[in-house]
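Here you go, one structure.
Certain chains of the assembly are absent from this excerpt, and the rest are unmoved.
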Amino acid sequence: MRDVELAATDGRRVVVIAVEAGEEAVAGVNEVARRRGIRAAQVTAVGGFAGAEVGYFDRSARDYLRIPVPEQVEVLSLVGDIAELHGEPALHVHAVLGRRDGGTVGGHLLRGEVWPTLEVMVTEVAAGLAKRVDPETGVAMLTGTAYG
Amino acid sequence: MRDVELAATDGRRVVVIAVEAGEEAVAGVNEVARRRGIRAAQVTAVGGFAGAEVGYFDRSARDYLRIPVPEQVEVLSLVGDIAELHGEPALHVHAVLGRRDGGTVGGHLLRGEVWPTLEVMVTEVAAGLAKRVDPETGVAMLTGTAYG
């Protein structure tokens, strides 16, 4: 993983991460966020996965159905954010993945094994944004509170 | 709806909106843009809808075909902008929605009933950007003019 932090005079950093072949995307981005102290950011990315697992939130089960994608796919879009949950920065991104014939599959990104590369743009939006787990749904939600 | 405005020293604000369960997404974001005076912004979001309606622009009819999506879906991507049309800020976003089996459906977002949450990042890019309705197509288009 190569990541470079681009200083911004207004204090909002942009971090460009090149996640490399064989690395897992969610763990990789979370590791950079922790190391660099990024607790509130917008995230977008493109690249490729050698395999992935995405989730669909099942309302009655209050949990994610796991949808395996065991093939090489283009990462057509990866959009989401970083906010703080239980005191740690947590990446929350959804992915649209493109198959060999151009067909697509997508969901909440649970795991993505990068190949050949994943180019991630992390744009800090504040010192911090808080999430809490909603007791009714079990989903981590923005509290609408910024801090820092 | 909870929205928090993150001041930026260069005058470009970032507004993070957590649209809540049962609220309609397009109306909600437009309401925040009007209230906060945001007339030129980039918009991205992820979350979930309990139901939605997207559109496909029919060239011969010069209008949107309406595609109903009457089911719980992941909002895999929501990308677009806010610009001023007829003197009011107007949200223009396209959505890719993910079904229970990971299959996707998408279009111009006409309506999205949020569940459990929709996390919207609104990044101001200028004081204002103007749109006008193109007489030939009936589509609102950026004029390439910034103001403010």
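To keep things simple, chains are lettered A and B as they appear, and every chain counts its residues starting from 1.
Just so it is clear, a contact is a pair of C-beta atoms (placed from the backbone, for glycine too) under 8 Å apart; a residue touches a chain by one contact, two chains touch by 3 or more.
Here the structure is a predicted model, which is why all the values come from computation and not from measurement.
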Full count of same-sequence chains in the assembly - 2 placed in this view = 3
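As a working rule, only the chains that are shown with their structure count from here on.
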Averaged over CA atoms, how far is the centre of chain A from the centre of chain B? Could you give it in whole Å?
-> 21
In the complex, the residues of chain A that touch chain B are 9-12, 40, 42, 44, 54, 56-59, 65, 67, 69, 77, 79-81, 92-96, 104-108, 123, 125-126, 129, 134, 137, 139, 141-146
Per the touch rule above, chain B residues touching chain A in the complex are 2-4, 6, 8-10, 14, 16, 18, 44-46, 48, 72, 74-79, 96, 98-104, 115-117, 119, 121, 123
